[in-house]
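In what follows, a structure is listed as structure tokens, so that the remarks can point back to it.
Removed from the display is one protein chain of the complex; every other protein chain stays in position.
This part shows chain A:
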Amino acid sequence: FRSRSDDSEDTELRFVTCQSLWNQIKSETEQIQEDLNKQLLDNLVSFLSRSHSEFQAKTTEWTCRMKFREIPTAALVLGVNVTDHDLTFRGLSDVLQDNITPFIALLEAKDCAGIKNLMQKLMGQLMNCDVDVDSLEDEDCVQVSQNRIRCSMSSLISWYESVTKKTDSETPSKKRNSFSRHWQSPPVVVIFKDMESFTTKVLQDFIVISSQHIHELPLVLIFGIATSPMIIHRLLPHSVSSLLCIELFQSLSCKEHLSTIIDKLLLTSRFPFKLGEKVLQVLINIFLYHDFSVQNFIKGFQLCIVEHFYSQPLSVLCCQLVDVKKRVYSLSHDQCENIRRLPSFRRYVEKQEAGKQVALLTNDSFLKEEAEKLLEDLHVYHENYVSILRCLHVFTSSLPKYPLGKQIRELHCACLENRVWETEEYESSLQLARMLNKTDLVTMLQQCVEILRSSSGKEFDKTVEKLKEFLTQFQNLEAEASQERDVSVSSQKELQKKTDLYHLQKTLLELKESRRSKKLTKFEMLRFEVVDYIDSLVRKYLVPADDRTLHEIVYFNAATVLRGHLNAAPRTALHTALNNPHWYLKNQALKCDGGGISNKAPDICIVYKLHLECGRLINLVDWLEAFSTVVMAAEEPNADAASSDQVDDIIHARFIRAISEMELLGFIKPSKQKTDHVARLTWGGC
């Protein structure tokens, strides 16, 4: 922060604010994740405690004798977002450590190339975790290091026996908290983090071995599965999978996870920092199109925060409302100038009358007062925005075909982008809303009332009143509806009475009239009213943030910067570097115009440009010829053609070096098809 911005822009304060904000958000997301995983973890814990209860009881019943012991196995389907799994597993092992057993081993496929490595890793982890628990016994460590030489199941079993025996003999007066929570013989949990990547043989061998010792060692396996549980059957033959007692656990889908994160982080007025529409779109696109990783989403969010506080000097005002006043008044003159330079503020100034304009532009203290007021407005706007957005979402999410999107995040994006009521989708969704049936409408209104009531905004009392009024009107309608039916029946009866042709025609006409007018029954009228009222709410509160004054302070909108950071494009970058070295080297001499090949460029750039013009096989001699022509082009004025013989050696060397650099970068490779040719490995100029 310090490095580029001068001190007048409150760098220190900005840095501190950024830090504290991020810490808040981080703890919030961790809390959310914990809550989301709770269900899954609880299920797993109960499974684990159940699975080894049989081992505890050591039942000698007939059925238990007859069944061969299967290894209890939990198949944990976690979805394809592999980057998020680490967090889940960490949470899982923490929970298990607290509740079930201290013996947990986390295995990854990359460490377990063979059964030997697997056993080594397993024993290392198990015995280390034991040392953590019993940190008192020093002689135990020595024993462990001796044991490690023999990595076999039998030594593992003897270790397990010694450990459990030791805990048995331990007196309760020792107050060993960690063990009092566990059972007498806690199970050994082995977690295979990425089931897919394990080789079949290793898994099979391990399962066969451990199934033979299940009586001595209460083992529980947990398979982390990214794709589908079918993978178990694909990896393991029936003879092996019949040794397992598999139960399936499914984690929450990552899309739901993301929705909750967005809901809790973005659609709330708790955090002063906001994402602009484009930025949010970039983040969501990366999530949906590329990785499904919530972790990456949060990392992107973090990047946005850092970038915002770094690049926007006024972000010092992006803090909780209580601090705003103090900070506004301590702004320096430069910062005031910064405020005046904001486009949204300029627009605001232009709308004011002349005297105020002058005051705003010249008087710092007046500006500060005004800015504080505006910021407060902005805060109130956010509060209202979120509640009304939720109400609108209640309406739109139940419409057929979801013209405004199924998820609230889509609606949020639409509202941020521009005036939502000017879009076609909004128009069509209102049309659809006008055709809702009564029960749906009533439940929606009730939901809206709930949302508005729970929101902190003060302006909604009237709105709630109004909505409640609608609800009572709907209830009244029900009573009236029965009466109406009577009326229509009586008119029908009248029709049957009259037989006169003229009268008949007349009554028919009347009936027709009444039907046409009846098309708008009271219910329909009311429905229109409700929809219009919602529409008015939307127009009032869901103004896009870009229209608000001083939105630049809290909104981060630099989508291109973010995209540049998150969507790395190695091929494109390499191409630009070689094709247009000025882009990276910032050397004026290299600035070239279009297609020409400058001879001042680095050799490799010249070689690269020349090779772009060639086909799949490139003749080295021709290439060298072209290279020397380009290089010589500049030297021709001062050096005559006779000296070309002497220069050729140097050029040749430069050429060869450039070629080998190209080969290193993977653009070409020597070809065996033709002598003196190299094959091109890229196609069509990227």
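Keep this in mind: a contact is a pair of C-beta atoms (placed from the backbone, for glycine too) under 8 Å apart; a residue touches a chain by one contact, two chains touch by 3 or more; residues count from 1.
Convention: contacts and distances are computed from a predicted model.
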> One chain isn't displayed here; going by UniProt, is it "Guanine nucleotide-binding protein subunit gamma", "Ribosome biogenesis protein BRX1 homolog", "V-type proton ATPase subunit a" or "Origin recognition complex subunit 5"?
Replying inline: "Origin recognition complex subunit 5"
> Considering the whole complex, which of A:45, A:77, A:526 or A:561 touches the chain not shown?
Replying inline: A:77
> In the complete assembly, which of A:26, A:90 or A:290 touches the absent chain?
Replying inline: A:290
>> Among A:333, A:571, A:586 or A:672, which one touches the chain that has been omitted from the display?
In response: A:571
> If the hidden chain were put back, which of A:241, A:259 or A:357 would touch it?
Replying inline: A:241
>> Touching the hidden chain in the complete assembly: which of A:153, A:394 or A:432 does that?
In response: A:153
>> Residue by residue, what part of chain A touches the chain that was omitted?
In response: 50-51, 62-63, 65-68, 70, 72-73, 75, 77, 79-80, 82, 115-116, 146, 149-154, 194, 196-197, 205, 208-209, 212, 226-233, 238-239, 241-242, 244-248, 250, 253-255, 286-292, 567-572, 666, 669, 681, 683, 686
